[in-house]
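With one protein chain removed, the remaining protein chains of the complex are shown where they sit.
Our next item is subunit A:
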Amino acid sequence: MIWQTLYDNLPFLMHGTWVALQLLAALLALGLVLGLTLALGQVYGPWPARLGGWAFERVFRGVPAVVLLLLFYYGVTDFVALSSFLAAVLALGLRSAAYQSQIFRGAIQSVPAGQMQAARAIGMGRWQAIRTIVLPQAARHAIGPWTNEFSSELKATSLAYVIGVVELTRQAKYIVSNTQGNILIVFGVVALIYFIVNRLGNAVLYRVEARLAVPGFERRSP
């Protein structure tokens, strides 16, 4: 009977998955843009940029995701009207920016310093060298660790229901409460859905990583 219920509710579970994916895409995009900016500031910027990036990263890596969600939904919305979804994008996106900034900082610093000196020696400007020499390599080095960030943020979207985002986990909760039980089966199916999405996302990212690997650098064994 629960299997029939699950089958009937599949469209809603899929819709919850779709909401989770939209949240994931938005928060990763915010984290990517801001994280890359922070990383560049931390490596090449003047001391205020380095200090600011460091402080941002410490704060957002040091506060639990659920607490951030509640802070943004109940705190920030005193000043700006935000929907549940936008509050979740901001809370999780800024947190992701903190993590991504460290992925990008590491990737930028993995490009040997000699390359920058060589670029400057042949007359390139600093920004031009960053853009055309360092970043294209750093971005490729970053794909591996970024795969991990993708996985952890996918899982973090399951927390957004606490501020009213009806994503996959919340849809599952609806089924559990309607049938007054079946917790193991319902959340087992939900776990499988998260697993599949995660595995598919990782498979794509691994392909991209292998495809774009910097020649001569050590590669992930298949």
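Rule of thumb we're sticking to: contacts are C-beta pairs under 8 Å (C-beta built on N, C-alpha and C of every residue); 3 or more make two chains touch, one makes a residue touch a chain; residues count from 1.
Just so it is clear, contacts and distances are computed from a predicted model.
Chosen from "Polar amino acid transport system substrate-binding protein", "NADH-quinone oxidoreductase subunit K", "5-methyltetrahydrofolate--homocysteine methyltransferase" or "YeeE/YedE family protein", the protein name that UniProt gives for the omitted chain reads "Polar amino acid transport system substrate-binding protein".
Taking the complete complex into account, A:Val162 is the one of A:Leu21, A:Ala49, A:Val63 or A:Val162 that touches the chain left out.
Taking the complete complex into account, A:Tyr73 is the one of A:Tyr73, A:Phe150 or A:Tyr194 that touches the chain left out.
Interface residues of subunit A with the unshown chain, by the touch rule above, are 8-9, 11-12, 15, 19, 22, 70, 73-74, 77-78, 81, 83-85, 161-166, 170, 173-174, 176-181, 183.
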